[in-house]
Every structure is written in C-alpha cells, then in structure tokens.
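Note that this complex is displayed minus one protein chain, with the remaining chains in position.
Every chain is named by a letter (A and B) in the order it is written, and numbering of its residues begins at 1.
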Amino acid sequence: MKGTDIQPVVLLTDFGLKDLFVGVLKGVIANISPRTNTIDLTHDIEPQNIHQAAYILATSYKYFPKGTVFCVVVDPGVGSSRKAICIETEDYFFIGPDNGVLFEAANDNTIKKIVQLTNTAFFLDSVSNTFHGRDIFSPVSAYISKGLDNIEKLGQVEKKCVEYKFPKRVNKGKSISLSIIYIDRFGNSVLNITGNEFKQLVGNNNFLLKVNGELVENVCDNYSQGKDNHPFLIAASASYMEISLKNENVAKQIGIKVLDQVVLEIV
Amino acid sequence: MKGTDIQPVVLLTDFGLKDLFVGVLKGVIANISPRTNTIDLTHDIEPQNIHQAAYILATSYKYFPKGTVFCVVVDPGVGSSRKAICIETEDYFFIGPDNGVLFEAANDNTIKKIVQLTNTAFFLDSVSNTFHGRDIFSPVSAYISKGLDNIEKLGQVEKKCVEYKFPKRVNKGKSISLSIIYIDRFGNSVLNITGNEFKQLVGNNNFLLKVNGELVENVCDNYSQGKDNHPFLIAASASYMEISLKNENVAKQIGIKVLDQVVLEIV
Partner (left out) sequence: MKGTDIQPVVLLTDFGLKDLFVGVLKGVIANISPRTNTIDLTHDIEPQNIHQAAYILATSYKYFPKGTVFCVVVDPGVGSSRKAICIETEDYFFIGPDNGVLFEAANDNTIKKIVQLTNTAFFLDSVSNTFHGRDIFSPVSAYISKGLDNIEKLGQVEKKCVEYKFPKRVNKGKSISLSIIYIDRFGNSVLNITGNEFKQLVGNNNFLLKVNGELVENVCDNYSQGKDNHPFLIAASASYMEISLKNENVAKQIGIKVLDQVVLEIV
C-alpha cells in the first residue's frame, strides 16, 4: 500500500437512506479526511442482520482497490460491552463491531492483525451509546484512509475476533445438503456451493434438486436461456450457484428464505 | 474535451440499492481510475425496463459535464448474443448493452462513432455470464474516464446500433394522439409533447383532454397554481408537458400508466 495515498472508505450499514445516519457518517469522514472517496456498498441491510451484511462484504470486498477501508455498521450491541475492532488483512482494513460481521471477508483475505478500538484520540470528542458508526467507526476509518502507518495506534492488539461463518454444505454420498445464503432483489437465491464445486460434484451425472416441492431441473449458462416457469440453476456473479426463474422472482414464487436448506441428489 | 482530465462516470441501472451490485461497480471503477467521480443517476429503474431507462438518460444527460461517461446497465439479455457497445457522441460517451437503451440520448446529442466492446484488455480478467456491469461496462467506463484517446481501441467499429425510440405524437387535424412516456415519484405524468410544441399547436384555442374519464382542464405555470382535485397541465422540467394534481399523485388517482395513450382535442 502506498503510504501517502488516500484510500477509499466503503460504508456498509443497516441504516437505510431515510434518516440522517449515512449522511452524517460521510460528514464525519469528510471533516477528518476531505479527500477521501467514500463509497456506499449498501445501507439496506435488514436491521441487525449480521448474516446478510457478512455475505455482502465477503462477496464484494475484492472488487475494491487494495488499501480500501471497509466501515461496517450492523451493530445490535451498540453501547453494550461488545468490542469495536479493526482487522488488517493482506490487502484491506475492516472496521466494525466485533460481532462476527467482518469475519468471512477478513478471513478470506487472510487476517494479519486485529486491534480493539480503545484509543479515544481517534473517536469524536463525545461518544454516544447509540451511534458508534458516527462516533467511533467512521472517524477511525477516516484516519486510516488518510494514511495511519500502524493500526496498533488505535488500541490494543487482540488474538481473536468473533467468528460468524456461513453454513457449510454437507456431502453424504450422493446427497448434498445445501443452504440458501442470500436472496437478491431479483429473487435469485444463492446456494453455498460455487460453480466449480458443482461441476466437480455433479460432473456429467444428472441431479435432482427440489425446493418446496418445485423441481429445479437444469443448469443454464445465462438468464436468457431459462424457460418460462421452470426454475433453473446458474453459476452467478458471486461465483456461487443460484436458483433463478426467467423474468420472475423465484424466491417469492416458491417461497425461498435465507438459510433455508435444500438437498441436491446426484442420480 | 481536455485529454488529460478525469471525466465523471454516471451510473444508470436497474440494480436497486439493496444488493452489492452498485457498490461493486464503484469498486471496479475506483480500482482502475481512483480519481474518477462516480455519480448515481438512478438505480431504481424497474427490472429490465429499457423504456424507463432510456427516458431518464435522454432527459438528463445534457446536465452533466461534457466528456461524461454514462454507464448504463439495464440488460435483460446479459450473457446472450446481444452486443456490448460504446457510443461516442458530440459531447459524451454512452456505454451499455446494445438493446436500444442508449439510443434516444445518444441520437439527441449526435452519434459520432459506435464501437462494439470486444477487446478483453479493457474487461475484468474473468467475465461472468450474469454481471457484465461489473465485468465489462464499468471497467470500460473507467478506462474512458481516465482518458482513452480513441474508443476504437475498445473493439470493432459498428455502423448501427439497436434503436429504441419513444412513441411519437400523431396529429390528425385537431385531434392529437399523445402517449404517457414517464411517471415520476410524485405521480406527475409526462406527455410526449414539449411546452413549445403545445403552445404552437394549441395557441389561444381551447382544448379538451380526458384521461380515464377525468378532465384535464387548464394549463398552470407552477404547481402552486393548481386547484385541489383538478388535474392540470404544466410545462415541466424535462421540457415536456405533464399532467399533475395539486398535492396528490395524479397517476394513482386516475390510474395513468406509462405508454398509455391520450387524445388532445383542440376546440
């Protein structure tokens, strides 16, 4: 990382866009580091949904420039005894509450150092019990963005952080137990198996996949190949396999929810 | 256009703001061109609604600085055989799928050159079948933003692109057939006739305009002039005439939909 560059700060929160919360985070950052490019990842995480935020972070972080500072505020325990942390990884910085939300992304990029944020010199002068995004996470992110040479200045080094992990697939012979790990706005329902893993497991065999009684018959290369009213599998942009339905919201149509389990049978 | 300036990139998509899609586009752009100012036009185009995106683009592009790169991702055919293109116009660059969405704006500014995006040197290393916004359109936009001297480097020059055109008004003597071409969040319903055209056609005559049995009686100069419960016409900000209703959503009240036809009678 070039020491004198200003690094982007990426915001990921459950604040929505109706209130002043997101604007104020940007104000705090601009005040500390006027040249920082602050980028919204999304603010529409369901309130306090750590799984959803962890998925978004883990599947998108690597598209941002090396050195990017991710400021994640999905924080059901704000003001309680949960820690605030900064994780430095091979290429990035992840800032947020120590509730697991940062783990999958940070771990994927290889964790180098974890620091508990305790040095109030990097906080706003007055710290509330209800809005650490404003008072702690965004100012710390801005100082890192400006080029803090060592994150140990932010507080005390920790050996571990809370680890939230996505459900893993379970192979039992020719029966593979999978989970829905995300549903996007179009209803595409992401399974916890990548396109490559699927190819290796299924190969040239047929497969049987039923979701709420609905048969997912075949694999398409792109959305246009899908047939009307026939859900299909597709290797999607986050590299995971998705269940999709042409021009329809498959999740609504057949009632799929995040963390639902489905069984893939190789036949 | 000054060759060494960094030009803004304007994003127009149907991705919504709930998922990682828009954030990732910005990450890709920041990675290639850290100093680019990336601006959201809107991401709330209805999924795959080419008409709606074409209207937004055509009525807003000219308010952006000359040299701006418009990156448009409303792309029902992603991953199929539809082309990806860059259109250079008199003052701007328009990037997107070749499905007509760029045409009205580009044509309005005078098309100078059309290039099919085939040079993978300007794409991400790995191109998916489901997210060309990330893999093709945003990286190409970033390279142009940084100052590509000739868009022919992006691929092969094409003579034509797909042309999607707004419905035209039809004059039959004193009866003019019009279409609703847009409805905004306030319900204001845009007609495909400009304020100037309306003046020329109607002049000092009276007119009769009925929409779903509801009479639109008069023309107001500003929204405050409207009378409660009486829909009126107004020459609105995009220069087109709109049907409006004071403090109400006229589209919902009297059931107007995009592409509905209405007849204006000069009496």
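Methods note: contacts are C-beta pairs under 8 Å (C-beta built on N, C-alpha and C of every residue); 3 or more make two chains touch, one makes a residue touch a chain.
This is a predicted model, so every value here is computed, not measured.
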Next on the checklist: Given that one chain is not shown, which residue among B:156, B:175 or B:237 touches it?
Outcome noted: B:237
Next on the checklist: I'm checking contacts with the chain that's been left out. Which of A:16, A:147 or A:167 qualifies?
Outcome noted: A:16
Checklist entry - Which listed residue, A:47, A:173 or A:213, touches the chain dropped from view? => result A:47
Next on the checklist: Touching the hidden chain in the complete assembly: which of A:30, A:111, A:162 or A:208 does that?
Outcome noted: A:30
Next on the checklist: Take the complete complex as the reference. Which residues in chain A touch the chain that isn't displayed?
Outcome noted: 15-24, 26-28, 30-31, 34, 38, 47-48, 76-80, 128-131, 134
Checklist entry - Hey, which chain B residues sit against the chain that's not shown? => result 5, 8, 10, 12, 17, 37, 39-44, 56, 59-60, 63-65, 68, 184-186, 221-225, 234-238, 247
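Definition applied: only the chains that are shown with their structure count from here on.
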Checklist outcome for this item: Taking each chain's centre as the mean of its CA atoms, chain A sits from chain B at a distance in Å of 31
